[in-house]
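Of the protein chains in this complex, all but one are displayed in their positions.
Per-chain residue numbering starts at 1, and chain names A, B, C, D and E are given in the order in which the chains are listed.
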């Protein structure tokens, strides 16, 4: 059986940049296929409609709906539409836990969700953010999410849904993830050395703190002479978070302790630690 | 007028991870929209067909076809199909210039192309590459492509096509990019400080050299005790390339010399150097 | 005239570790003298009484009262006592702005205050914090406060009070500082290069975020297996903040742009930038 | 029983910046209390007298007299005065072992002493040393003294005196420390990994070599164009020493080998190595 | 018996800078002596003749002929001349394996050879290479060759020849090394930690890639505005390779795993790992 995983990307967050790759890192899995469509960076009704229609037409076993700020009308409408079409959805979004009402509604709903607290907003000011700065920030953020364990947890949760489909479950019977990805959650079980874990946890906390600084720089400060240094400092924080994630991994290398959990062709996850060894 | 840019992603290369984001880094452009579909990491006929059909149905003004090894039957078939449907295509691929025949054919064709020589193959061995390692490698590679100027060059070439559409050109009248992205090409005009440029050039060269090492580790070495250290060393090279790209940018910061070229809402590109200033 | 500056240290925060040194960095000022007494790390009534009595006996022109959590009964009692004795007080404390009531009272009072938001609580758990870890954390925090400009702002505010005394003002006529030391406040005017400023601002934000993590680790988590990684991650954050402050200063070195503002013997502050030059 | 530890700080050296904190790093010891008074950075008779009188009035069980250059009349007078009042003294000073006569006298005396050879003189030139540079240098030096083990040795020696008081000894019966803190002495027994120890030893040696450079820059060179680069180079040396101390600790982290020796509430010292463990 | 090892250096490559030192690292070997003569950086017939005559006059048991580009007439003539005089030769050269004919001839000959593939050509352009740049490049390259294991392999091969002489073999009976020093060859058996090995392998690969960049900059590019950045980037690559070699060694330190193989006085090689131990 080949599970069909749809991915609807509405706008961009770093967690969505490689969601489908995380599920099949060497492109050799035979138990599932993915189809992703994205509205680019836009969240207009017609953009979203295009993505949703494409997904509905493909009839995936379940659909991942990735977007920033997943309590906005756009993403909310998209998942409602997909649900109506009988497609179970897992929402992946950056932090919406401070937006009380929307967050309560999502928690109470039948949707799955993964709230990535470190997937901080970018410093989206024209005087600062050009394509190079944007890509570099996302490169750093991808490294943070990868090296702290957050990406692994996200992947594992999605794999659990795939496994259920393979076992014959479908629609409303699927148990979907309900995860707020905190620093403690992200790093849990990912490290052999406790100082590596502490560094990764610190990296995640710093990345998480970036959001507040960019919100201040993008929405709460008017004068460009003032907001430029603010968003610039937020990107320096993210660069440092990436460096710290890297330090964590270097410590694991020093102890030959990196925990690797590749997929096999049949989708099962195997595990290994010693570098020169076969995963089991 | 709103230009419709289609993006067909067949399998994954780092250059494709954020192609649509490079064109609209702050999601505020009003002169174009993008629609991307991807086959995930698969290159099977049915996967490709799904993507191509989706694109054809949308009828973009032109289409970017991103894939590894763009002389394989899959990507070649996809672009032929799109061309037949009257959709001009720009091929983005990792290095195929050593694959003589396919490369000659592409050069001679009416397709545009951007060959990203530093977008090196990943160390795709199960004993080594799990989702975390995959994401970290891509984070490093994104940083290299961003910080050396390669992404800017890619974006600029695509923007030129968009501009032509805005001027009323279409189909076969569009002048499409014909670019082999070498280290010299990537760094040209991107730096205020010549040592920053030299470091970026070095980063690009190292990234480019990764490909050969991973080819050896993935295709030319049988024993896992032998290929694991090889692919591991390739990833260490890429990590170092990213570090060197970072050094280049830090030098530019020290001279307050980072060249920023953001898009305006109408898609025009403005430019600035001094951090605390407005782009013009 | 020689101004008498009393310093009452009740318990420890990094801002107090070298308050008297900041006022007379080369020990050659002839216009003022300081006398400091401290209760060590204790905040018991008798400890505080000892310090307060010593200060009252010396009859300083004004007194700096440094303590953590400056809304606790101990520090509050100490400053009330000193005020009753006619000694104007400037309160220096770590962040109390989240403790609404006490903070409102302090704002409304006649006391001066300097709230050091980055002077984060230490990871005070016996399983983690021994004398070496404590000293290293404070070394890092001293570097952050120095290199971001926070210490300079603190020193300048205190120098303004000294200057008033030299001009003949005293008691209630002294205008005392009312400063919440935010990241924007700390870095303002301290850097020649805007990226150095952005890095320093980032360092300050990270240091500030340490407080929340240590509060969680010290007061909100019961199990030692859980709180050890939390406080360890907080110290990793502070180490990274110090590294970032250091990066800021290195950038200033690269541009020969470090702004130096030493005291002269008569207490006036002179200024210089180019390293090989005389301050003016 | 609560031991009373007096601390008289005359002028400043880094070893004195946190002497009282080292004895009670989490402020929860119930077996002793400290009272510290300081003359600020001044060493005038009246400044010293103020400190000495305060100490005598408090009648501590013993007194630590911290100062630079502990063979100067000021510090010598202070300890003689305290001794006359029946208060045993431990002298903490930077390196005086090259000042033959004074050193011989101290060795022969009944005073305890801890000579901190790495507590190098600062680059006290107005063209260079402002409050920020001063604080940063001391931050670096605190890190060196902490991370090499020198602070632990100092603390342990003082704790031994406290223990004697708790056992009922007093006055001339107390066995006081007689320690010259060399690099070999500082690092002894502090590290699990021998390369960490070698790095810490190197850090201490570099810090120790700073003194000679600053003496040359402060006392033996007249022209400011010449002495500025000299003292600037001394501070670069100290920055590098701190970096090396940090490398040592990172190596210990990599092996989960940091040796921690916190105080318990009753003042006993417990010990642990593995991070996630209870000290014993 | 004392073996006589001659070393003829014709021009310079980094592998020759310390060939004789590698054989007797503490200058206490009693079983052999070396005599080295060099033509400086020149390869003119008379320069070579001087060196060859000196060697012939000394009558070494065998001779090492070190030069760049060991298929040039100069080095070829020198070794032929020495062979004619009955002196067995081992050729050490940078990479000549791309120079097919000369390489085949050498392989087929009775000479021994060690082809050092990472001993890359320097960026020999007057606008870039002055004595400081030259020495720094060689310092980096020496570090790469040392820290990757390449120097050890070279030394071991030469020691094997010395051992044969000690056993009584001579002239054509000596089995001479036939080694192409690839990355895999260099790192083999040199590391306790597999990530250290991977980093060293990466360092070697980067150093090897420098050659192509410098060939482009020195021989294939005419305009100085173009070739300066090219050779500058090659030196940045080598600097990074040295940094990576250093990372490898630091990882080994973290695991107390550095493999040391010193010579004893009698020339035998002993071995040890734990730092605080005697070699055996």
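Following the convention adopted for this analysis, contacts are C-beta pairs under 8 Å (C-beta built on N, C-alpha and C of every residue); 3 or more make two chains touch, one makes a residue touch a chain.
Source: prediction; values computed, not measured.
With respect to the full assembly, the chain omitted from this view is in touch with B, C, D, E. Although one chain is not drawn, the whole complex shows that of C:2, C:175 or C:276 it is C:276 that touches it.
Touching the missing chain, out of E:12, E:93, E:164 or E:221, is residue E:12. Not every partner is drawn; the one left out touches chain E at residues 9, 11-12, 17-18, 20-27, 33-43, 47, 50-51, 54, 58, 124-136, 138-140, 142-143, 145-147, 149, 151-152, 155, 224-225, 228-229, 232, 239, 242, 246, 249, 260-264, 270, 272, 275-279. The set of chain D residues touching the chain not shown comprises 183-184, 187, 194-195, 197-199, 201-202, 205-206, 209, 213, 226, 228-230, 232-237, 240, 243-244.
What chain C contributes to its contact with the hidden chain is residues 250, 253-256, 274-276.
By our rule, only the chains that are shown with their structure count from here on.
Averaging C-alpha coordinates per chain places the centre of chain D 49 Å away from that of chain E. Shared contact sites, meaning residues of chain B that touch two or more other chains, fall at 228-229, 232, 275-276.
Chain contacts here follow an irregular pattern that is not a line, a ring, a star or a complete set. Chains touching one another form the pairs A-B, A-C, A-D, A-E, B-C, B-E, C-D, D-E.
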